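Removed: one protein chain of the complex. Kept in place: all other protein chains.
All chains are identified by letter, namely A and B, in their written order; residue positions are counted from 1 within each chain.
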Amino acid sequence: MSERLEVTDTSTDYESVPETLSDRTIDPAIIAPGAMMSPPVDSDVQAARDEAGAARRGFRQLLPRMSLKLALGLTIVIGITLFGILGPLFCQDPTDSDNPALSPPSAEHWLGTTKLGYDVLAQLAWGTRGSLMVGIVAGLIALILSIVFGILAGYKGGWWDEILSLFTNIMLVIPGLPLVMVIATYIPGRSWMLVALVLGITGWAGSAVVLRAQARSLRSRDYVAASRVAGEKTARIIRVEILPNLLPLLAAQFLFAIIFAILGEAGLSYLGLGPTGSITWGTMLNDAQTGQALGTGAWWWFVPPGLMIALLGAGLSLINFSIDEIINPKLRLAPENARRVRQAKRAGRGVESVHVTNGGEA
Amino acid sequence: MKFYARRIAFYVVTLWATISLNFLLPRLLPGDPADILLAKMQRAGGELSETTVRNIKTLLGGDTSSMWDQYVAYWGRMLQGDLGVSITKYPAPVTDLIAAALPWTVILVGLATVISFVLGVGIGAWVGWRRGTWVDHLVPFTTVLQSIPYFWLALVLVAIFSVALGWFPIFGGYDVWAFPEGPEWSWAFIGSAVYHGFLPALTIVLSSVGGWLLGMRNMMVSTVSEDYIVTAEAKGLKPVRILRTYATRNAAIPSIAGFGISLGFVVAGSIVMEQVFTYPGIGKLMIQSVQNSDYALMQGVFLVITIAVLAANFIMDIVYGFIDPRARHNV
Partner (left out) sequence: MNGDAVLTARSVSIEYEVDPPVKAVRDVSLTLHRGEILGLAGESGCGKSTLAYGINRLLKPPALMTAGDVVFHDRSGEDIDVVGLADEELRRFRWDKVSMVFQGAMNSLNPVINVRAQLFDVFTTHRPEMSKRDKQRRSEELLELVGVDPERLTSFPHELSGGMRQRVMIAMALALDPQVMIMDEPTTALDVVVQRGIIREIMRLREKLGFAVIFITHDLPMLIEISDRIAVMLQGEIVELGTATDIYRTPQHEYTKKLLSSFPSLRGDRGDFVRTGHQPISATLGAASAEGGAA
């Protein structure tokens, strides 16, 4: 005897699952060389949040897994930082022109000398310090601004969002370097602080867009809604509920901001618009250009500073890679899984015939 | 097409903001640019007529009239297409100088960017598709490429290929000795231009391809694990079809949407790169103007660069709307 409920005919379709497409709709400009390397997707922030939910209990859980990439990145960055801090103590005065001019690397001058007789290695050490300082300060300024414009806008929504977003988008579209050049031109005497400031206030827009997208999706999470209902103030909610969960993302954005500040400063300095009176990698390149380093084949002069920039950039990017893998676990897991299965198949454990479906199995 | 209307409105607002910035900056920042400029011109031995002085003050401030009046006057001139007169190439109007330099940049940077984008997205898609194989290990190297400052890369390329090997010319947009009159429409000229443009283009491509490659690869890895890909496989569709229509089309969306930001970096990079190659484009013009405090020219170039970026963005918006139906239907 079957007990089958007779089904009454319903031809209405109810939309049952909340439309999460708006969360998934791409906010324009998420991917860019140097912006977020992968789009943080709803569910993956969820994964990160789950990990980060323990953030308050265990900071350790947030830290990226150690891997070759991460180790390499950290080594490079820490190495360069140490060079910047300690290097100047061990090198001669970078403005000491008492050396033979334009001499190639030798035992006395490991990286040779410039046209004016400055020791390149000393210049490099001081230049590291200068560039790093500009980079970090500019990065911090950009980060703070992007938090204000991004997270505030994303969280509050409504008019706040419209206005802040409009401003963000405008700053995003107006080309950065030309703007910085224009500003820098009007100011004759530029300290490195000023340069950092200018770079910072022109370079936050990309981060802001990314952070806004995340804040928007976090806003609809239950624990945030609960805080709101409980009457907590916005500032507190942002500080206590939202920021900690975005920590990996913030870290990544900060590192990116540093890279771009350093690249920006290098470009500025190269054009003669950089900090007056300081030595940075950029000013070295500028000197090299005006000193005809290219024409005279003085590679030891212009290669090291650029190399340092590239190295630092690579190091920071590698670290960002690892952070990326926390934020978007699929990036780590998918290749790993595919590799494992291939190994198992080669070991003869698979029963299926080997074939290529999509990528990932070979 | 609410989507497009909205974007256009946004661009108009941005344009307004740019012009206003041009207006405000010299007046708000420390220093008195008008006086500096006038002094410079006098030293250069030019005769300063009433009109010239007035024009400069309208441009840069230093006028005694109210801010608002100045603003209106400024806008008046802008709308008439009067961008002022350059002092470095006195008395050439700014618009003429820009018109001469613009095509060089637009063609070089435009082409190079398109090549870079297509290459980056294409290779990135392939790498993302074949995840878990040896190709994955190449990816971190692209980050190295991406962190290299454009102009340093340019320097290195020049050092290797122009100075050391002599394969390519060191500077210029074309062979100035072969064409002393300037640009002309002939195959020989175009050939020369291409020859001179090769290294600059290579610089742009090498520096920017990494970013798009990485972004696309990451998006691809994400996309391939989506449900609709599984459905496509279950349907027994050919892998090529899945790769193209199901995976790549979806994965490319953020790259296209994000083209706007990337363009900013490309522009920045090209400006400096033009300096390295002494390429007669808009970037070089900007640098010249900046180094010589040729404020009128500088403001004009800044405006034009911004307009170009807005235009490129708009083109990308069209492509984006075309590819992603959700964008067309949402607002």
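Here is the rule we use: a residue touches a chain if its C-beta (ideal position, glycine included) is under 8 Å from a C-beta of that chain, and two chains touch if they have at least 3 such contacts.
This structure is a prediction, so every number in the text was calculated from the model and none was measured.
S.K.: Could you tell me which of B:L79, B:L165, B:A178 or B:A234 touches the chain that is not displayed?
M.R.: Missing-chain contact among the listed residues: B:A234.
S.K.: Identify the residues of subunit B touching the omitted chain, counting contacts across the whole complex.
M.R.: 132, 225-228, 230-238, 241, 245-246, 249-250, 253, 323-326, 329
S.K.: Which parts of subunit A are in contact with the chain that was left out?
M.R.: Given the touch definition above, subunit A has residues 1-5, 7-17, 20-21, 334, 337-338, 340-341, 343-345, 349-356, 360-361 touching the missing chain.
To be clear about the criterion, only the chains that are shown with their structure count from here on.
S.K.: Approximately how many whole Å separate the CA-defined centres of subunit A and subunit B?
M.R.: Computed value for the inter-centroid distance: 22 Å.
S.K.: For the complex, which residues does subunit A have touching subunit B?
M.R.: Touch residues, subunit A against subunit B: 21-22, 25-35, 37-39, 41, 69, 166, 169-170, 172-179, 181-188, 205-206, 209, 259, 263-264, 266-267, 270-273, 285, 289, 294-295, 297, 299, 302-303, 305-306, 309-310, 312-314, 316-318, 321, 324, 328, 330-331, 334-339, 342, 356-362.
S.K.: Could you list, by residue number, the parts of subunit B that touch subunit A in their complex?
M.R.: Subunit B reaches subunit A through residues 10-11, 13-14, 17-18, 21-22, 25-26, 29-31, 33, 128-133, 136, 140, 143-144, 146-153, 155-156, 158-159, 163-164, 208, 210-212, 214-216, 218-219, 221-222, 224-225, 229, 233, 239, 242-243, 247, 253-255, 257-265, 267-269, 271-272, 275-276, 286-287, 290-291, 293, 295, 298-299, 301-302, 305-306, 309-310, 313, 320, 324, 326-327, 330.
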